[in-house]
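Here the complex is missing a single protein chain, while all its other protein chains stay put.
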Amino acid sequence: MLGLNSRDFKLFVIVCIMALAAPIILNPFPTGSALGQSFNAGYPALLQRFVIFGILAIGFNILFGLTGYLSFGHAAFLGIGSYSAVWMFKLLSYNVLPAILLSVIMAGIFSVVIGYISLRRSGIYFSILTLAFAQMSYQLAYSVLTPLTNGETGLQVYNGDPQVLMSAGDPTIPHLFGITMNGQSQLDIAGWSFTFQNGYYLAAIFLIASFYLSIRIFRSPMGLMLRAIKSNQTRMSYVGLNTKPYMLAAFVISGMYAGLAGGLLAAMDPLTGAERMFWTASGEIVVMSILGGVGTLIGPVLGAGLIKYLENIVSKINDNVLHGWFSFMPDWMDNLFVTIIHPFIGKGWHLTLGLLFMAVVIFLPGGLVQGGQKIMGKFSRNKTSDAKDGADTPAE
Amino acid sequence: MSKSNFTRRGVMKTGAVTSAGLMLPTYLRAENHTGFTNAPQGDTVKFGFNVPQTGPYAEEGLDELRAQELAVEHLNGIGDGGMLNTFSSKVLDGTGVLGKKVEFVTGDTQTKSDVARASAQSMIQKDGCIMITGGSSSGVAIAVQGLCQEAGVIFMAGLTHSNDTTGKDRKRNGFRHFFNAYMSAAALTPVLEKVYGTDRRAYHLTADYTWGWSQQESMAASTEAMGWETVQNVLTPVGAGDFSSYIAPVLNSGADILVLNHYGGDMVNSLTQAIQFGLKDKQVNGKNFEIVVPLYSELMAAGAGTNIQGVYGSMNWNWQLQDEGTAAFTKSFGEKYGFPPSGAAHSCYVQTLLYADAVTRAGSFNPCAVVEALEDFDFDGMGNGPTSYRGADHQCFKDVLVMKGAEAPTSVYDTLEIVEVTPRAQVEYDPEHPMFAGGTLGDCNPGA
Partner (left out) sequence: MDAFILQILNGLDKGSAYALIALGLTLIFGTLGVVNFAHGALFMIGAFVAVTVQKLFQFSYIEIDETKKDFLGNPLKVEMPYLDHWFGTSVGEWMQDWSVPLSILAVIPFMFALGYILERGLIKHFYKRPHADQILVTFGLAIVIGELVKAFYGANPIQTPPPSAFLGTIDVGVMLGFDPNAIAYPTWRMVYFAFSVVIIASVFAFLRFTTFGMVVRAGMADRETVGLLGIDIDKRFTFMFGLAAAVAGMAGVMYAPILSPHYNIGMDFLVLSFVVVVVGGMGSLPGAVLAGFMLGILQSFASMNEVKAVFPGIDQIIIYLVAIIILLTRPRGLMGRKGVMEE
């Protein structure tokens, strides 16, 4: 269906359901409960980040997963996308459509240039070239290019901006032809409360489209070609194939995905800062893919989700919250548990992150996807083989 | 919940079906019965403490958090009440705010605008916070202030020193207790004139971002007005680490003063390295070479160790002040944590109390009522003497401290000593002063 084979179609449907029902699925605990207050992730700001960084990771995977070329500067395209989008808000109007369009185009242009140059080298030399471009973008955006980027403060829309297409009644926040991004409706059932936000659903639709496109690319002749390049580039050149156009196409597509993600970030929250392009941001994208499972369709999205979840949920747990959880225990036990958990939460959430990276890579060499398969295998032994090729072979 | 249900497709499908089932007895309700975002329900009210807990300013953030927790205790009637006893407004009585017990959530800004906004959004959307406070950098403060304006909650900025926070980027829903670059320069200059004279040539090293520029601009303007000459202003990359290439040319430039418009780790490194280059031992133009650090903080002073001895700078507040408000706060903070509070901690503590006080005086949590209660509010007993929140730009005005690195500190806590308390009149400026012009507060936004 939809030009997908049945296994891919199943995966696609699951992703659709996941994306559309996320505001419900990610609020498993009653809103007022202690667990709900700590672990529910179904609020718009975080949901948006899940899908937007999911898009980013899907795009990165088209480059890294298929070709094995590790770009260490992908955050630059994210930043360029965001800056373009905010500039469209400043110059035209708060309509997100031109903003997202321009962010994809600008990221595309930059990735053609950077890709053309960087792809002249391979392996770690390629990685360092992309890193160098991204770091230069970051440094300049933070300081010298401040008139263009508003430096440390971050680019944002001011009342004095032209906004030539803005008419009197238009919303003064990002909107899609009048549908405001932060407009939302709320659903209360018993103890639960679910928020459905317009902006989230716009991003989710983009995620679904991106995911679909990525499946098609993976299964296309071009995808095959890219994988062939990955397994042995020299051989490809010997048989007379010019691999460069394919590589560049993959690079540009993946750059445009990042631009789209950047544009969406700005559409959800019209402010963008240079730190979006810092090397740690690029590193985060790499880590997301590896964590989820390089070269698998769904892995990078899971990796992105997990990292954003930790960043937003674990960092907010503090000792008071812990005492809330363990309040049913006797005091000494409560204190004992709090003391044990204390180093890993709040200001220590980085420690959890680091340990998680190590644990995943040591125990699940194929990333989270492999972990999922292992569990699946335990659930139904005769389906093991099916599950195994349900995901593509991990990279390298 | 854990993310594993993503990979466990079977489980996930069941989950989806279950939630579809749950949806049956539904009703969709439009938001907004109360007229403003996150109107407190039940008998509690929630504050959001959004501070850096990782990254270069983590220590500062954690100190802010300590002060905020202390403020919550005092509001809820736990402990000795601290500054509530000395505060000139007496409406707060230790029974929470408007009879509601104060609760709080914490978040990590990582000193990144994006992350800080994400964290603040989660506080507003998920935790239902009615007020956000904290932070340790101007970029973050401006970003979060903008967010709070859009969302319709009050933002009480933490440590933010850039002129823009209450200048170009001022917002109706945001207030700043901390002083700013202009006030630092205005307070420092008369003292510098007194100790170093009017015939000096200054060399500026400036962190290459918005705060650095605004600090440098302010310092250059006020020292030049007093007679100094600015020899050169060199922009240095943020987080450069090694400043040797920028410090080396200073000695032969004809300057006899080095102004370090740096903060945090940059300041620790640039000052340490400037001392290692022997600048303070040298004589230029027949005068002793001197170094000035316009913005001091206790934590930076601790990082720079003995290098700060004899170096002048400014501060918003210091625990060594002698007024009874300061004494009360220092006592309750010191007894709880074992060391004196930092200036950043003081700002966050005071702002939490001031917010609660404004709510009580207004009789409502509605941000617009709170804004009205805070604008042009005059008070005393919170350190720094008589203080007021100016309505025109939401900047707080109070006395500013000029500090000097102590020559013989008795402990690690008094490495800075107060040289002069510059009266408030001397640091006041017009809200439309060129360094602050270009912004509008806009209307107050109650949100929903």
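Chains: A and B, in written order; residue numbering restarts at 1 for each.
Note that in this section a residue touches a chain if its C-beta (ideal position, glycine included) is under 8 Å from a C-beta of that chain, and two chains touch if they have at least 3 such contacts.
These figures come from a predicted structure and were not determined experimentally.
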Would you indicate which residue among A:L66, A:V286 or A:L322 is in contact with the undisplayed chain?
A:V286
Which residue among A:I124, A:L148 or A:M333 touches the omitted chain?
A:I124
Sort through A:Q37, A:S82, A:S143 or A:S315 and give me the one touching the missing partner chain.
A:S143
Candidates B:L98, B:V234 or B:A392 - the one touching the absent chain:
B:V234
Those residues of subunit B that touch the unshown chain are 54-59, 208, 232, 234-235, 237, 239, 241-242, 244-246, 248-249, 251-252, 265, 268-269, 272-273, 276-278, 281-282, 299, 302-307, 319-320, 330-331, 334-335, 339-340, 410-411, 413-414
What residues on subunit A make contact with the chain left out of this view?
64, 68, 70, 117, 120-125, 128-129, 131-133, 135-136, 139-140, 143-144, 233, 279-280, 283, 286-287, 290-291, 294, 343, 348, 350-351, 353-358, 360-362, 365, 395-396
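Going forward, only the chains that are shown with their structure count from here on.
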Chain centre separation (subunit A, subunit B; CA means) in Å:
32
Which subunit A residues qualify as touching subunit B in the complex?
14, 17-18, 21, 24-26, 28-29, 37, 39-41, 43-46, 49, 139, 142-144, 146, 151-154, 156, 159-160, 173, 182, 184-189, 192, 195, 265, 269, 271-273, 275-276, 298, 301-302, 305-306, 309, 311-312, 315-316, 318, 320-321, 346-347, 349-350, 368-369, 371-373, 375-376, 379
Under the touch definition given earlier, write down the residues of subunit B that touch subunit A in their complex.
1, 3-10, 12-13, 15-16, 19-20, 22-23, 25-31, 53-54, 58, 62, 104-108, 112-115, 117-119, 121-122, 125-127, 137-139, 142-143, 146-147, 150, 162, 164, 169, 208-211, 235, 237-238, 438, 440, 442
